[in-house]
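Left out: one protein chain. Kept in place: all the others.
So, chain A:
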């Protein structure tokens, strides 16, 4: 059973098609990346998944079926538009929002206390939320997202406004939740965070799915047009099937012509008797894939 199954959802606001026949599935126990540039339709997709918006067409299954009140208690959500009650104390605010997720009063109080201690907020519990720093409020948001021990966590831009120490803490926390079997959907445009954390991803642009699958598969899919070569001596100026040769530190990057495979280049270099220290098919970074996909506007069927 998938944690989330999105099937051909579409949503239009006025003249703008925010989401256009988007489909993907999120498996239990994985960190799934929902990527896309600003305004791509990520947040709208999440709001449809969470039943805040109704889609114009298509359907969503969450934790094995339609959204129910019971399921809302099993979902932790950190929205992009962060917010807390400003005029009440941190402790009251966290307790109220925890209890809205179905926790009993004593249970909520114990969990909130435990998490405030973990996030170094315990000493600030009697302060009004508006007196806390932005980073502290961000940590309080994360407590609200995780306090009820949800099965499914959906977080929109989890690292914004966090310093490197807290960013690392959140990363550790997300991995820890995944290891406990929780499903995590991470919505971001910070590609290096996705590369570090996500198992699979979907990339949306202009409301459409551009890329979808395992991170390693996607990188492999976009590889093959460049190879990294470290020869013992110099390379010949011309190599058949290579359109351009760039120097890269102690080696070379060979840009392959269309229809040329890395295997053909390797065969050619070996036949020419050029001694090699290293020969590697260059895997593009997610950043490069992202830019390539977003600028070419190709669509995945």
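As a convention for this text, contacts are C-beta pairs under 8 Å (C-beta built on N, C-alpha and C of every residue); 3 or more make two chains touch, one makes a residue touch a chain; residues count from 1.
The rule we apply is simple: contacts and distances are computed from a predicted model.
A.B. asks: Suppose you had to identify the omitted chain by its UniProt name; would it be "Phenylacetate-CoA oxygenase subunit PaaC", "Cytochrome P450", "ABC-2 type transporter transmembrane domain-containing protein" or "Cell wall polymerase"?
C.D. replies: According to UniProt, the chain not displayed is called "ABC-2 type transporter transmembrane domain-containing protein".
A.B. asks: Who touches the missing chain here, A:24, A:77 or A:290?
C.D. replies: A:77
A.B. asks: For the full complex, which residue in A:5, A:42 or A:101 touches the chain that was left out?
C.D. replies: Per the contact definition at the top, the residue touching the missing chain is A:101.
A.B. asks: Would you mind spotting which of A:144, A:191, A:218 or A:294 touches the chain that isn't drawn?
C.D. replies: From the options A:144, A:191, A:218 or A:294, the contact with the absent chain belongs to A:144.
A.B. asks: Spell out the interface residues on chain A facing the chain that's missing from view.
C.D. replies: 13, 47, 50, 52-54, 69, 72-73, 75, 77, 79, 81-88, 96-97, 99-101, 144
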